[in-house]
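What follows is subunit A.
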Amino acid sequence: MFLAGLIACAITGILILVRIVLGKTTFDRILAVNSLGTVIVIGISIHGFYSNRPEFLDIAIVYALINFIGTVAVLKLFSTGSLGGDK
Partner candidate 1 sequence: MITIENFILITILSPLIVCVLTPFISNSTILRDFLGPIGGVISSWGAFNIMSSALNNQNINLEIVKIAEGISIGFEVTPLGAIFGLVASFLWIFAAIYSVGYMRGNKEKNQTRFYAFYAIAVHAALCIAYAGDLLTLFIFYEVLTFSTYPLVTHKQNEMAQKAGRLYMSILVGSSVILLLPAIVWVWVATGSLEMSQNGVLDGKIDVAYAPLLLAMFVFGIGKAALMPIHKWLPAAMVAPTPVSALLHAVAVVKAGVFTMLIILTNVFGIDFLAKTGASEWLIWLASLTLLATSIIAIFKDDLKARLAYSTISQLSYITLGGALATSMATQGAALHIITHAAGKITLFFVAGALYVGAKITKISDLNGHGKSASLIFLAFFIGSLSIIGVPPMAGSWSKFFLMLGAADSGYLVVIGVFCVSTILNAFYLMEIPARAFFFKKEREVSVKIPKLILIPTLITSFLTILLFFCIEPFQNLTSMMVGKI
Partner candidate 2 sequence: MISELLINAFLVTIMLSIAIALIKTRTVIFTVILTSAYSLVAALMFITLDAVDVAFTEASVGAGISTILFLAAMAYLPKKEEESISSEFVPALSCIILGGILIWCSYDLPEIGQFTAPIHQHIAPEYIKGSKEDIGIPNIVTSVLASYRGYDTFGETIVVFTAGVAVLALLQKKDPAKKNKSQPKQKIRKNA
Partner candidate 3 sequence: MIDILTKNLPILVVLCPLITSLFVVLIPNIFFSWILTTLSTFITFLFSILLYQEIQIQSHISYALGKWMPPIGIEYIIDKVAIIPIIIISGISFFATIFAYKIMPEEIEKKSISKVYSLWLLAIAGLLGLVTTGDAFNLFVFLEISSLASVALVAMGAQKDKQALVAAYNYLIIGAVGATLYVIGVGLLYGITGTLNMEDLTNRISDLNNNKALIAGFGFMIIGIMVKAAVFPLHIWLPRAYAYAPSAVSVLLAATATKASLYILARILFSVFENSEDLINNTLLYVILPLSIIAMFAGTIMAIYEKDIKRLLAHSSVAQIGYITLAFAIGTKASIAAGFIHMFNHAIIKGGLFIAITSLGFFIQKRITINNLSGLGRVMPITFFCFVICSLSLAGLPLTAGFISKLYLIKATISSDAIWIAILILISSALSVVYLWKMVEVMWMREGRKIVIKENPAIYISLIIITFFNIYFGFDASLVVNGSFEAAEKLIGDLK
């Protein structure tokens, strides 16, 4: 059951990677990376249950957090050209 979930996550991950590689615009990629992050968060959670040690959830939270901040940072870089500006 958990393994099935993991495999689903892996397949989704690969599909999203395809989108990242195909790209077209940067925003496509950002979007895809963000989704990939979500999938990985789910994957980590499931893996925790799969290996009987649900302590991994902390990592999942951090992962989600990092994913969010990273996306915001990249977006900011694209909108203002630097991370320091306050536009």
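Heads up, the rule we're going with is that a residue touches a chain if its C-beta (ideal position, glycine included) is under 8 Å from a C-beta of that chain, and two chains touch if they have at least 3 such contacts; residues count from 1.
Inclusion criterion for the candidates: all candidates are chains of the complex that A comes from, given by their letters.
What you see is a predicted model, and the numbers here were worked out from it, not measured in a lab.
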Q) Of 1, 2 or 3, which one touches subunit A within the complex? A) 2
Q.
Going by the contact rule set out above, which residues of subunit A touch candidate 2 in the complex?
A. 3, 6, 10, 17, 26, 29, 33, 40, 43-44, 47, 53, 55-56, 58-59, 62-63, 65-66, 69-70, 73-74, 77, 81-84
